[in-house]
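Submitted below is the structure of interest, expressed as structure tokens.
With one protein chain withheld, the remaining protein chains of the complex are depicted in position.
Chain nomenclature is as follows: A and B, assigned in order of appearance, with residue numbering initiated at 1 for each chain independently.
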Amino acid sequence: MSIPAVAVYDLSYAYPDGTEALRGITFTVEPGLAVALVGANGAGKSTLLQHLNGGLFNARQGEVRIGETVVSRKSVSLVRHAVGMVFQDSDDQLFMPTVAEDVAFGPLNAGLSSEEVERRVESALERVGMTQVRERPPYRLSAGEKRAVAIASVLAMEPEVLVMDEPSANLDPRARRRLIELLRSFGHTRIIATHDLELAVEVCSRVIVLDEGRVVADGPMVGILNDEALMEEHGLERPHILRHMHPHT
Amino acid sequence: MHMADALLSPAVGGTLWAVSGGLIAFCARKVKQTMQDHLVPLMGVMGAFVFAGQMINFSIPGTGSSGHLCGGLMLAILLGPWAAFLVIASILTIQSLFFADGGVLALGCNIFNMGFLPVFVAYPLYKLITKGRHGSPLAWAASIVSAVIGLVLGAFGVVLETTASGISELPFGSFVLVMLPIHLAIGLVEGLATATVVSFVFRARPEILQAEPEAGIRIRPILVGLAVAALVIGGAFSWFASTHPDGLEWSVVRVSGSEEVAGSNAEIHQHLAGFQRKVAFLPDYGFKAGEAEEEACDAWPSVSAGATVSGLVGGSLTLGLVVLTGLALRLRPVRQAK
Partner (left out) sequence: MRLADWTEIGRMDELGRMDSPVHRLDPRAKVLVSLVFIVLVMSFPRYEISALVPFLFYPVGLIALARIPMRHIMKKMLIAAPFALLIGLVNPLFDRQPMCSVGPLELSGGWVSFISILFRFVLTVSAALALVAGTGMYRLGAGLERLGLPRVFAMQLLFLYRYLFVISDEAARIMRGVRLRSVGSGALGLRVYGSLVGQLLLRSMDRADRIYQAMVARGFDGEIRLLQQSVPGWCDAVFAGCSLILLGAARVWNLSDLLGIWLAGGVS
């Protein structure tokens, strides 16, 4: 068996005020797989995501591995280049004055040559179909364009793992559809925290359900989301789309 | 409160540019040294907050009018003086560039009046009085007192700078009498607004206000800095005031590089005036105006009879040319587009 792209072992974390956010989380993700992370608000999704790219690392116990690297204060810059994080509010992520500057931010910090930075910016924008907004300031973009550019800014760092927090939040139906197609087309390992279960069904093959900081279910997408009792117990709802799908597909 | 370029001489504007520029460089270094990387986005967002916060007004108790936060003292309380100074300077820069609210030459003055004074004079005072007890009645008093002092000093700065520039005829004394009461009132409002917002923040998230004092300032270096700044500015002002009543000649010399240019300028004027007397149409007006001229502006004796009339004619013609040029330039790309 190959080394998992992401491995979390017995991870627990409490915030400084004592709130226990994660309690003994364990799971691994194989390279190239797309995994949905679902759970009601406050279930610990965001806290978990922050651990995946070194946003938080003073866990009370357990460890996170990205490939062969254990996430720690020492390895954090390596980890941040391997794991690209797409934030929930694109306005928080697109802080530079133009789209091109924003996409270049990560590669410039990595100390790449200006030709390489230029190549990365161009190919990342092309990948998400946003080359035409290159010189625009981020606040002049629609929500869908912002999200696409935010993804490009992460792709430009050429990460192995993409971690996303609510990628479809605030998108209109057409922008959401485009996002789903984009996410399906990626070959990266993807971990997507979302309330949008229909997006999860279309993009991911596996789902991890969190509740009160614990993994309460982990398995193939359709089987778990069809388990109405489980879903309701943890504050979720069986997605409508599955009612029209055959359980074996 | 925001000074415009039109009332400022380059000498005064330049001096204050140098002072404020030095302060910006100094504070930028300080912020970088104590880095605290998280200050980078925080400073930017706080600047935007001060702008946006001015959209929200409150009614001033006992009057019919309303006021809003200017934010200098508040920024210092939340961010510490170095970062706060940079934020205020950036706000004033944006205001001057996008709203023509305060001129570009006057930017140095405005940053000094509304940045340096509240942050490095009013804020240390606030700290001295409150000693970290935000939200207490003492803190309310401290906030009002220091905001008033900051604004009144700022108003005083405006008066000094305008008078030293010598373009406005407003006498020093009456200017002070107009400006001080207004800014006393604005200071009261600012103090109230600052205190009410700070005490809200203190109740909701005390850790934000407690985090700051470590990065805070000692009083002594500030006093020393203030004394130095006062000396520099006082020295510059009194020099202008004594040697050049309107601070103009000096600036002309500085701009043109030598005193001779001013002299030759005058010579040209005289020469042309003589030429003008020979050839002038409307000689009457020219002569009459010339006499009055000679008496009135001894500060600039080169302005002469001929200059006035020819200036009038030439000036209006030039104005016409400007308009035509503007129109022509505007038409050009359209024609290309067709």
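The definition used in the following text is that a contact is a pair of C-beta atoms (placed from the backbone, for glycine too) under 8 Å apart; a residue touches a chain by one contact, two chains touch by 3 or more.
What you see is a predicted model, and the numbers here were worked out from it, not measured in a lab.
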{"item": "Contact with the hidden chain (one of A:114, A:132, A:185 or A:205)", "value": "A:114"}
{"item": "Residues of chain A (touch criterion as defined above) contacting the omitted chain", "value": "50, 53, 55, 77, 80-81, 84-85, 87, 89, 91-93, 95-98, 100-101, 104-106, 108-110, 114, 117, 135-139, 153-154, 157"}
{"item": "Where the unshown chain meets chain B, residue by residue", "value": "2-10, 13-14, 24-25, 28-29, 31-32, 35, 37-38, 40-49, 51-59, 61, 66, 69, 78, 86-87, 89-91, 93-94, 96-101, 103-105, 162, 166-171, 192-193, 196-197, 199-201, 204-205, 208, 246, 248, 251-252, 254-256, 261, 265, 268-269, 272, 275-276, 279-281, 285, 288-289, 292-293, 295-297, 299-300, 303, 306-315, 317-319, 321-323, 325-330, 333"}
